[in-house]
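Let me begin by presenting the structure, written as structure tokens, before commenting on it.
A single protein chain has been omitted; all remaining protein chains appear in their positions.
Presenting chain A:
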Amino acid sequence: MVQVHLPSMLRPMAGEQTVLEVQGATLTAALDELRTRYPALERRLRDESGALRRYVNFYVDGEECRRLAGPDTPLTPHTELMIIPSVAGG
């Protein structure tokens, strides 16, 4: 199972859990599962067209997904997926 680590700001949308376990062979598949289980969480990560929000980073085993294959980045059952808001705004 992929371990999804949530930042504190998003935990209220997942019953205050810090780590979620999801299945999915790609980042998109994992987020699709989140959409079903935690829609209020998932829509803060992607817009309704499925695009990853610009200032949300998805670290797949330590590498940001945009340096890999973006939403198509493959995941394994041992992947640690960290969701971290980027440094932005004034």
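Rule of thumb we're sticking to: a residue touches a chain if its C-beta (ideal position, glycine included) is under 8 Å from a C-beta of that chain, and two chains touch if they have at least 3 such contacts; residues count from 1.
The definition used in the following text is that contacts and distances are computed from a predicted model.
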Undepicted complex member, UniProt protein name, chosen from "Short-chain dehydrogenase/reductase SDR", "Alanine racemase", "Glycosyl hydrolase" or "Phosphate transport system permease protein": "Glycosyl hydrolase"
Which of A:Met1, A:Ala25 or A:Ala51 contacts the chain that the document leaves out: A:Ala51
Touching residues on chain A - with respect to the absent chain: 9-10, 39-40, 43-45, 47-49, 51, 53, 55-56, 85-86, 88-89
